[in-house]
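Our next item is chain A:
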Amino acid sequence: MDHQSDTFPKLLNDNAQRFASRVAMREKDYGIWQSWTWAQMREEIVALANGLAALGFQRGDKLAIVGSNRPRLYWGICAAQCLGGIPVPVYQDSVADEMQYVLEHAEAKFVIAEDQEQVDKMLEIQERCPNMHHIIYDDPRGMRSYRHDHLHDFTEVQALGREFVKEHPEYVNQEIAKGQGSDISIFLYTSGTTGKPKGVVMTYDNIIMTARNSANFDKLTQYEEVLSYLPMAWVGDHIFSYGQAYVAGFCINCPESESTISTDLREIGPTYYFAPPRVFENILTTVTIRMHDAGKLKQRMYNYFMDVARKTGVKILNGESVGFSDKLLYSLGNVLVYAPLKNTMGFSRIRLAYTAGEAIGPEIFDFFRSLGINIKQLYGQTEAAVFITMQPDGQIFADTVGVPAPGVDVKIAENGEVIYRGPGVFHSYYKNEQSTRETKNTEGWVFTGDAGYFAENGHLKIIDRIKDVGRFNDGSMFAPKYIENKLKFFPHIKEAVAFGHERDYCTAFINIDLEAVGNWAERNNVPYASYQELAGNPQVYQMMLKSIEEVNRSLASDKLLSNSQIHRFLILHKELDPDDGELTRTRKVRRRIIAEKYGVLIDALYNGSKQCFIRTEVTFEDGRKGAIEANLHLMDVPTFTPVKEAA
Partner candidate 1 sequence: MAEPTQDGRKIGGTLLEVKNITLSFGGVKALTDISFDIKEGEIRAIIGPNGAGKSSMLNVISGFYHPQQGEVWFRGQKRASMRPYEVARQGIARTFQNIALFKGMSTLDNLMTGRITHMHKNLFWQAIWKGPAEREEIAHRERVEHIIDFLGIQAIRKTPVGRLPYGLQKRVELGRALAAEAKLLLLDEPMAGMNLEEKEDMCRFILDVNDEFGTTIALIEHDMGVVMDLSDRVVVLDYGKKLADGTPNEVRNDPAVIEAYLGVGH
Partner candidate 2 sequence: MSPELLNVLEVMLNGLLAGVMYSLVALGFVLIYKASGIFNYAQGVMALFAALTLVGFQTGQIPFAHVINTMFGTHVETWGPGVPTFLAIILTIGVMVLFAYLVERVVLKHMVNQAPIILFMTTIGLAYFMEGFGDLMWGADIKTMDVGLPSGASTWFETTTASWAAEGSNYPGMYVDMLDVSAAGIAILLVVVLTLFSQYTKTGRALRAVADDHQAALTVGISLRTIWVIVWSIAGCVALVAGIMWGAKSGVQFSLSLIALKALPVLILGGFTSIPGAIVGGLIIGVGEKLFEYSIGGMLGGATENWFAYGLALFFLMFRPQGLFGERIIERV
């Protein structure tokens, strides 16, 4: 790229010329993939920008984006940026109160909402958000009888814009030209494991330079196809589906609805794909379960070839030399298993996949890599505009997260915390000077809050949140997340919470995976009526026991963590749920809340009792509250003597 456009509206103009007839965006709607080329998309965005201008949108105004991944909402981001405004994408599944905080905090003047559901939320909080002047909706369905002056249909706004442009033909172009790289481009609110969300202020330079560096790092081209399905408010989506798309000029595909993502993924067959580990985990679980239902012969074929793949597939992908017969066997496997499997998963065309956010189970990681899917890990956070470290092709390890991303410096602070600086480092937290100062020091180093170290090969290894790393009473290290992740690598364990800080030994809560365990129950004729009943089943307990023993065995071999072997556990009677505040929206465990809520159980784990009664408040899907009661079993797990020499 010889020219270096420094804002997205400018990139849009470039792309509209460079890739005029290439498809920029698709959306599955009305049964087919409706498509827009870069030129068409620019026209739509400009019309919207003009419309916003006509409604009085000023430089510096904030435009909230509320909804799932729809082209029009993406256009809203760019349209706001055209006018020098600041888009504020909001997690669409937040309840009205949560939204209210963000909208109020960001002082959003305009809102683009996806549909009636989101509009209703906006109307509900409108009175508490005095700055909110206009609500624009994408889908008019069911809104005929809404009579509000500040409610606008998206197409009406565009029509308004098309009128506006007749009188002010150069307005938007001028506004675009005014923009520069150091301007604020977007507010991205972090979900925050504790406390209120923080608005991370990003400049164009932050986003664009990071996107450009990473695109070069992975040689992304305009031919990539990406499925955008992750929340628009999340920095990852903003980089992958917006930043990199504008920089490289590739195509973004929006699924029809949340329920059709897997079908849509299969149809599109992306070449570049990002998903958090749990998505890959779910895929593997589904594959395993579905293969269980296959005939004997097919199962044996599958198992045989998956063994072959594990032996040679990873090597082939890493470019290592492989014997001829293995290569032959692998290509046979490719015809019979790998390629069809990738096809059913929608990964036939995949060139590059990333995962991040959590540790990924080595089995899962290897499974996909052995199939020939180039899945890599990266380590990043919102404050860095994602990329802190990435794995270069050919240097892929399951337990490390790669080398520092281009232009990023990473080092380990004395307390073991990972710190970094680079072009993507955020501008500030909006209206939160203190936090900004706490996170980013004067030299530009940002504190990640993660504990980690560089392995011998120069790759970064992350252990846990620095604040979560605790000590057992004997002073040895307790890294709960590390243990939990090890547990969660088992397909039938959905969530786990480990305890041990300032205790004598480690214990754990287990959440079973309803899909996996339910399937197992069906196959083994184990009757159950509810989640609770299944969770309390003795056979299920035995199954978990076996898994935890395995974890203990592996922990025993780690000299740092051999004390962390789980001595006792229980299976929770309900799923940990973001709606009950037990998890964050991104499904991270909220330890404090859990510790409060289930204090009885934790005590029971340490007082040696065999059973424990608990009554919990729950929030149902429709918002009603209720309580469930259960009598839980607690179980002891055998532990192993630490192996002196780590294997």
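Candidate entries met the following condition: all candidates are chains of the complex that A comes from, given by their letters.
Everything below uses one rule, namely that contacts are C-beta pairs under 8 Å (C-beta built on N, C-alpha and C of every residue); 3 or more make two chains touch, one makes a residue touch a chain; residues count from 1.
Here the structure is a predicted model, which is why all the values come from computation and not from measurement.
Q: Touching chain A in this complex is which of the candidates 1 or 2?
A: Contact with chain A is made by candidate 1.
Q: Give the list of chain A residues in touch with candidate 1 in this complex.
A: 29-31, 141-142, 144-145, 147, 256-257, 259-260
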